[in-house]
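What you see is the complex with one protein chain gone and the rest in place.
And now, subunit A:
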Amino acid sequence: MLIQDTQDLEAEVILLESRLQDARAQLAASEYPSPPSSWAPKEQYNTNNKPTTSSASLHALLLLSDSALPLGSFAYSSGLESYLAHNKPSRTAPITSFHRFLKLSIASIASTSLPYVLAGYRQPSTLDTLDNDLDASTPCIVAQRASIAQGRALIGVWERAFRVSFARPENPASGDTAVAATAIDDLSDALKSCLEEDEDLGPKGHFAPLWGVVCRAMGLDLQQTAYVFVMNHAKAVLSAAVRAGVMGPYQAQNVLASQVLQDTMMKRIAREWNTPVEQAGQVVPALDLWVGRHELLYSRIFNS
């Protein structure tokens, strides 16, 4: 048994090393030759020839992309509500106006938050610094509240639901995920021991870096992590659009399924793939204004 285990572990190490090399090679190539096809999950699993990894990560992927994941994302419109109030859509093209917002919103989340997701995945041990730096980079209270609330909810889901299944020592690739699990625990402890009123600069639990770390702890690869992050954002905005009366549920699914949305997301992910967190920034200055002015709305149905 022991020998068998050791062999398995060795095989695992070789596999991980080869994946690390692949990842490094991808990292080194700063541009995607053909982004949409270059990292289709299928290919990777075929080359890996490890159906177990595939199904485990597929399972995690489905869990994390579920809109029933209790993060409270439904409470936030990411500025859509304020955008609609500031840009009254003309009678003819409310949908056009919404498409503009969706595109701007995806570009913005990719340029401001995605680098933190990727950094959280790549270096889970720097989670506390990432958390501090993202807090320092969030320019308004409304966005800050939304990010912190969802980040803390994610910690809650991890601790109460996912950790039991994903942070077991017998789990394959546990060495890889253990670092991430430890990082989440450390941040969680820091959050609990920190009294908010006297520590203005304490740990906050921002969503983006935590997302990267949790995805790593659950065995997703980096591309899946980035894609599901942006996709969840798009889903949240579209869901808000349905509830704000911009479009119907079928239209929303239509947009979600569309090739245009996929291409937009892929393009933004490819752009920010190698962006260091220091270089992250707002590419849509108008969006900061809309989100910040959400507080001025006379009536609100969302928290952001």
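Remarks
What we mean here is this: contacts are C-beta pairs under 8 Å (C-beta built on N, C-alpha and C of every residue); 3 or more make two chains touch, one makes a residue touch a chain; residues count from 1.
FYI, contacts and distances are computed from a predicted model.
Matching "NEDD8-conjugating enzyme UBC12", "DNA replication complex GINS protein SLD5", "Tectonic-like complex member MKS1" or "Urease accessory protein UreD" against the UniProt entry of the left-out chain gives the name "Urease accessory protein UreD".
Across the interface with the omitted chain, subunit A contributes residues 81-82, 84-89, 91, 93-96, 99-100, 103-104, 107, 111, 132-133, 135-141, 144, 200-201, 244-247, 251, 254-255, 257-260, 263-264, 267, 271, 279-286, 288-289, 292-293, 295-299.
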